[in-house]
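The complex appears here without one of its protein chains, the remainder shown in place.
On to chain A.
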Amino acid sequence: MTESFNQVFSDIESKLKHVKVLNLTTADGFPLFTQCIDGFDIETDKLSAVTSSLTALSKAAAKQLLTSQFESTCIETDKGLLYMIQTNYQDKQCILSMLSGDKPNLAQIRYFMNKLAKYIETATLSADK
């Protein structure tokens, strides 16, 4: 199935309020796809590097302290959150991340991100709009 990353984002944006950015990055921090809402700007390279570092650290913590399988990381702030989840895209280990603003609903975001991470494992995405 081929869908553009932009379509996937639009779909999410219509269901989740306050989503600002959706990003897919290789585990070593190279951005594959990024979509932002209009008027929001983010340094993609930085977002990718940061999600890559944080995921690797979370994974190491999960292994050493919880002795269980890592799934996702979430950073909550007073104004929003950054949610990161592991996925595979075309046989590469990747990280899917979402940045959300005002009063995000974590349960909802977790649900959608889990679903999307699974979808991406079988999808072929294109960058065109």
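To be clear about the criterion, contacts are C-beta pairs under 8 Å (C-beta built on N, C-alpha and C of every residue); 3 or more make two chains touch, one makes a residue touch a chain; residues count from 1.
One rule holds in what follows: contacts and distances are computed from a predicted model.
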Matching the hidden chain's UniProt record against "Cell division protein FtsX", "GTP-binding protein", "Anti-sigma regulatory factor" or "1,2-phenylacetyl-CoA epoxidase subunit B" returns "GTP-binding protein"
Taking the entire complex into account, which one of A:17, A:46, A:79 or A:115 touches the absent chain?
-> A:46
Among A:36, A:56, A:74 or A:123, choose the residue that contacts the chain missing from this document, as touch is defined above.
-> A:56
Positions on chain A contacted by the hidden chain, ascending | 26-30, 45-46, 48-50, 52-54, 56-57, 59-60, 64, 92-93
